[in-house]
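Every protein chain except one is present and positioned as in the full complex.
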Amino acid sequence: MRRLLGSPALGAAVFAAGLLLAWQVLVDQKLISPVFFPSPSRTLEELWDQVASGRLWDPLAATTLRMFYGFALASLLGVVLGAAIGSSRTAREFLAPLLELMRPLPASAIIPPAILFFGLSAKMATIVIAFGAIWPVLLASVHGFANVERLLQDLCAALRLSRRDYLLKVAFPSALPDILAGARVSLAIALILAVVTEMQASQPGLGQNILLAQRTYRSPELYAGVVTLGILGFLINRLLLLIERRVLRWQAAQQ
Amino acid sequence: MPVQMKEDRAVQAAPARGAAVPAVSVRGVSMAFGAERKGPEVLADISFDVSEGEFLCIVGPSGCGKTTLLRLLSGLIRPTAGEIHFHGQRVSGTSRDRAIIFQDYSKALLPWRTVAGNISLSLEACGVPAPERSGRIRALLAKMGLSHTARHYPNQLSGGMQQRVQIARCLAQQPKLLLMDEPFGALDALTRQKLQDEVARIAGEQRTTVVFITHDLEEAIYLGDRVIALASNPGRIAEMVEVGIARPRNQLETREDERFLAHRHHLFGLLQDASFSP
Partner (left out) sequence: MTRLLRGTAIPLLLIISWEIFSRTGSLPMDTFSRPSAIVAAGASGLADGSLLTATWQTFEAALTGFAIAAVLGIFFGVVLGLAPRLEAIVGPSIDALRPIPAVALIPLTLLLFGFGLKMEASVIAFACLWPILIVTVVAVRGIEPRLLEVSNALELSFAARMRKIILPAALGRITVGLRVAIGISLVVAVTVEIVLNPRGLGYTMIVAQQQLRSDLMYAQLVWLGLLGWGINALLERAVSRWPGAGVPGSDA
């Protein structure tokens, strides 16, 4: 019992609860405006209401699917292109400057051209998300495929492994740690762009919801939406970490 | 079934002696690196033969081009001058008949595959169908004393075990020629001795031709039927010695054999000079 009382987990919970309590008191005492800072109880109430009435699931699903499709497309293309570019010195020489130029460009900067081509539509959103999310996983892929251990390449030559077998059985597993690290960044970008494109193009989803809530001054809904997005962000990152740990379990295996 | 080499034309190189075609024939081989291969020569005019089933050790100081020579024999690189023939046919690339064991075992094994998986890679490359593979893997594991590690990952094993895995993987190819690049250099003395005996035994059983590279003179004499001493800068043959000690050898008695000591004395001086000569 004493250990529980002194444990950091309890302290953390108390601290968090304390912050929320202070906020609640400030709002209840009208020291801060409930229009801009709805109380935690009000926000929680709103969140609970959305869950109970089922109002939450459609926008949540819309945002998640949008993010996921864009991410999946970006990852697939990113790995395939990364494999092609990374495993060929000629390709790297021709394409490296182009890739490096794209690296510091903000992904959202592609939105105005995308609107020009596709209007304010769901298609625009998917393209923006895929285009923005491809870079981290593509660059990581190129790096991974370009840096396969020299001895392993020699081994494959000595075994006369076909190019296809080399790429699938040796280069790809070797590049996987890099690819997964890039994928995590790509997923984060996909979420951000999903929210952004929803706001931009009035596409259904959590992003559009919180923007509408702002316009109509429905701040508990706004805050509830932000919390939901935070939880979504947390969950997808955890999911990817879990997948990474499973796929790369050979890394953890030590004597 | 051992894999047949792709080109089976009877292109014969003229054998040095009238009799059987040597397993390996090296003629006037030189190797230079650098831009357009015009840099300093790492190897200069090397010529020697290796008979079928012979255990040849090549010994020399660091930097004398031993590893380069091995890579030339495997076909990973091509000589700047000269020719290498394997069973009468010109070496122009790699072949599964010539297996190479690298010194840095940690980097030569696939870390994401288990021990069994690593051995399987060779079998997959040789086109062995899946049902047959598990049986062969089990046999190889048993032969190398690795049966209990089948499901382990390489980074869970000691250095000696990892090297055993590499050897097992090479044996899975059923090679006609085994090329070993200072395989025991990074291991402790005890493990080294155990593995020396194992390799000698296996090579003897299969009658595989072996080219074994080391900087350890005693290891070379202990293991080899013949020892070639290389001088450095550029790498060239300083001496060729027939060991002439009967097999099976053992760590204690062989190393006290008078022929062993005689060879050791003879080559020791040579290697000292060789490492200082320009």
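Structural remarks
Labels A and B are assigned to the chains in the order they are written; within every chain, residues are numbered from 1.
Note that a contact is a pair of C-beta atoms (placed from the backbone, for glycine too) under 8 Å apart; a residue touches a chain by one contact, two chains touch by 3 or more.
Since this is a predicted model, take the numbers as computed values, not measurements.
Of the chains displayed, those contacted by the omitted chain across the entire assembly are A. Within the whole complex, the absent chain has one touching residue among A:F145, A:Y223 or A:W250, and that is A:Y223. When the full complex is taken into account, the listed residue touching the unshown chain is A:Q214, out of A:Q24, A:S41 or A:Q214.
Of A:A62, A:L152, A:L167 or A:M199, it is A:M199 that touches the chain left out of the display. Although one chain is not displayed, its contacts with subunit A can still be listed: residues 8-9, 11-16, 19, 36, 90, 93-98, 100-109, 111-113, 115-117, 188, 191-192, 195-196, 199-200, 206-207, 210-211, 213-214, 217, 219, 222-223, 225-227, 229-231, 233-234, 237.
Definition applied: only the chains that are shown with their structure count from here on.
Here subunit B touches subunit A in the complex through residues 71, 74-76, 94-96, 98-100, 102, 104, 107-108, 110-113, 121-122, 124-126, 152-153, 155-158, 173, going by the rule given at the top. Those residues of subunit A whose C-beta lies close enough to touch subunit B in the complex are 149-152, 154-155, 157-161, 165, 169-170, 173-174, 176, 248, 250-251, 253-255.
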